[in-house]
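What follows is a single structure, and I will ask about it in a moment.
Yeah, one chain of the complex is gone here, protein chain that is, but the others are all in their spots.
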Amino acid sequence: MNQSDNLVNLLEKKEIVKVCGAYDAMSAKLVETHGFDAVWAGSFAISAIHNVPDASILTMTEFFDAASNMVQSCQIPIIADCDTGYGDANNVRHIVKKYENAGIAGICIEDKTFPKQNSLLKNGNNQLLSEKDFVAKILAANEAKQNKSFSIIARVEALISGIGMDEALKRAYAYEKAGADLILIHSKKISPEEIFEFSESWKGSSPLVAIPTTYYSVKMDELISHNIKMVIYANQTLRAAHKALTNLLTKMKDANNMDKIQNEMSSMDEIFKLQEMFDIKSQEKDIEEKLRKLGYIS
Amino acid sequence: MNQSDNLVNLLEKKEIVKVCGAYDAMSAKLVETHGFDAVWAGSFAISAIHNVPDASILTMTEFFDAASNMVQSCQIPIIADCDTGYGDANNVRHIVKKYENAGIAGICIEDKTFPKQNSLLKNGNNQLLSEKDFVAKILAANEAKQNKSFSIIARVEALISGIGMDEALKRAYAYEKAGADLILIHSKKISPEEIFEFSESWKGSSPLVAIPTTYYSVKMDELISHNIKMVIYANQTLRAAHKALTNLLTKMKDANNMDKIQNEMSSMDEIFKLQEMFDIKSQEKDIEEKLRKLGYIS
Amino acid sequence: MNQSDNLVNLLEKKEIVKVCGAYDAMSAKLVETHGFDAVWAGSFAISAIHNVPDASILTMTEFFDAASNMVQSCQIPIIADCDTGYGDANNVRHIVKKYENAGIAGICIEDKTFPKQNSLLKNGNNQLLSEKDFVAKILAANEAKQNKSFSIIARVEALISGIGMDEALKRAYAYEKAGADLILIHSKKISPEEIFEFSESWKGSSPLVAIPTTYYSVKMDELISHNIKMVIYANQTLRAAHKALTNLLTKMKDANNMDKIQNEMSSMDEIFKLQEMFDIKSQEKDIEEKLRKLGYIS
Partner (left out) sequence: MNQSDNLVNLLEKKEIVKVCGAYDAMSAKLVETHGFDAVWAGSFAISAIHNVPDASILTMTEFFDAASNMVQSCQIPIIADCDTGYGDANNVRHIVKKYENAGIAGICIEDKTFPKQNSLLKNGNNQLLSEKDFVAKILAANEAKQNKSFSIIARVEALISGIGMDEALKRAYAYEKAGADLILIHSKKISPEEIFEFSESWKGSSPLVAIPTTYYSVKMDELISHNIKMVIYANQTLRAAHKALTNLLTKMKDANNMDKIQNEMSSMDEIFKLQEMFDIKSQEKDIEEKLRKLGYIS
């Protein structure tokens, strides 16, 4: 089963699909080995590791490369955060082809104008694209996809932009009608109330997706009981890595030796294991055995 | 002052130059903001975040891109770990030109055969290149460099390969004579004794470099008193990030909500600050001010 | 002298600066070896060799890589066609830093909306950006540049879009005031009349640039006498390569052997020479000589 079929399958079988953010192949692999259902290749986190603002500074090429590297390391589905789709309907058409061919399970595009700014930035620019122009992007995405299980997630930014619940619902229905497979309803409130108001009003058949970054206290069973089918923890891994490095480097700078930090680090062997250094040894043995059978080694 | 001049300057002025490893632009920037003198763009860590073995699987292109991204984010010098030089003398000639043009302060090449395996892998392949062939690489590097302060670090693997102290010293003198600017003497012992035996015997004029991964208890003043001019903490940041992610994901997987992990993460604002999201706002204001003066905004 | 200083110098000393388009490092090198003053890394041609439409499908990353490869192969200045600047003022700020660091001599940005379509496409979309928003891009570009000889070329599309001569001139003065170093006035007419009307009316101090793709019969001395300081032959190399391949492949497909096409191809040795294969041999000899002096070869 390929990864996009797998994602559709998870949505059918599980009460809620748990997705965790990653920003490089190692973090994606760790998301997988810790039992999450899928990986979110998020543009905030990927921008952060390149040390550039989350404001359409990195290009599609760089976001694509990050997601593509994850696909090569993981078995679970990779969902690519594609911001506004990197242009208009025409650009969306091209990226759907490109991302689908690379084995990415689905993409998420949001209804803001390009270039975007992070939705959680205080006083950030959250101007919405017209419904018509975003519907055009969904239509183009839908035409371009070749495997019907490649998932197109439409991210509704109406609540972020402050334009209100009615507009959020109106747009969500329009995006579903245009072919969106899932609807991501985003909020920057510290409680899930507006998300739940949306999800209870929602009569569409597309599953709903939430990203509880600001309303992190929301409970899993609340999400389930309020009709959320996919939850994305988008940036926790990045923020934990940032904190760990900050703590480590603070200690290291003035340390006379590195005794005290040993407990804060994984061993070399743990990394070797994750990156499959030990497999090289067994693969070399396997080749040697075959060379022996062929008479090259006595 | 460009970054390679800066590195030469640090070597002249400081008792010991403290270098810390990084694997992407964010970790490099954090190394800088925490007061280290320079960044080590190490191939073990860069391989690890791509989730491939540290065994010449990533190509020069990918290692170069990682180091080049760091240069674009940092003011302090970036030193690129170039493994065996990605080929022979001819390849080394090309990479020196490429790395120097990109603003990288120096490269390190080691005297093992290509493709290499990590020096600290138990029972790993640590076959040495002939002294003649490695000298050829140093000669080519030296011819190719255009700024004389671009640093060529020759990494002596004789102690790692078990071939002995005399060979290590013999090779180090040969590499210095061929034009190496610094000598990195590597060891996988858990105490610094063989490093110190080497450094006390060393009569060359090239500064010595050490990487105390296995002999991490060594004290800074011991390194200084034993003639080590540069210390590289090559992989601690990578290993701390790995541990932090492992801990976080273990907790997240079964958590009912994310309350308990909030203390283990930096805030969004801390990341926004590092990636200069707030600068965008002030830059936008600056442009607005200018547009106002030009009469476009009233 | 670096390449951006060199470009400024050429503008001062020559009657007219002759620039020829290229799309990869080989075509750029051939432009150089045939005596042109500078290379135009054009987005139409670079899109074409990637076999995608010239409609903002390739990203800045891919256009940048193409231009950067040319810098590494050439001594003459490389001018990068940056379409609309790949976003807003904020994106332009970032690319100026990136392109300048890579040794590119200057960039050209045009006052159309993103995503753009090729200006010469019949019935193509040539919607203009507001003067204010384009001035903001020029202001940002100007703030970002560190070497004052890094050239910012503002491309005026008013004649292409059909909005008229007065608007073209008004915008050109506005762009110059905002900091543009050169003004490129574009036309799709088959005669140079409107270009000359513009250039004769022009009272600014920024040099004028023309791209005679459609009005190819214009003579060099006419351009000079009409106040044009730089002429760009943007896509002739690409179109000649396309024609040569079309002719060759037509013959090859049904040929019984390859005798008849030998005259239509350069020899292997001519390519070896351009790509400096023979330099490897002399460099190897040089290293051998040094190894001999050091006693490694007897």
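Here are some notes:
By written order: A, B and C. Residues from 1 in each chain.
As a working rule, a contact is a pair of C-beta atoms (placed from the backbone, for glycine too) under 8 Å apart; a residue touches a chain by one contact, two chains touch by 3 or more.
Bear in mind that the values here come from a model prediction, so they are computed numbers and not experimental data.
The missing chain, though absent from the display, is touched by one residue of A:Lys14, A:Lys122, A:Lys177 or A:Lys260; that residue is A:Lys177.
Among the residues A:Leu30, A:Ile49, A:Ala140 or A:Ile153, only A:Ala140 touches the chain that is left out of the figure. The residue touching the chain not shown here, chosen from B:His34, B:His94 or B:Lys219, is B:His94.
By the touch criterion stated above, the residues of chain C touching the omitted chain are 18, 20, 24-31, 34-36, 44, 47-55, 69, 72-73, 117-118, 120-121, 123, 212-213, 216-221, 233, 235-250, 252-253, 255-259, 261-262, 264-268, 270-272, 274-277, 279-281.
Touching residues on chain A toward the chain that is not drawn are 72, 89-90, 93, 97-98, 101, 103, 131-132, 135-136, 139-140, 143, 174, 177-178, 280, 283-284, 286-287, 290-291, 294, 296-297. Mapped onto chain B, the footprint of the missing chain covers residues 52-53, 55-57, 59-62, 86-88, 90-91, 94, 114-115.
By definition in this document, only the chains that are shown with their structure count from here on.
Chain centres here are Cα means. That of chain A falls 30 Å from that of chain B.
Residues of chain B in contact with at least two other chains: 72, 280.
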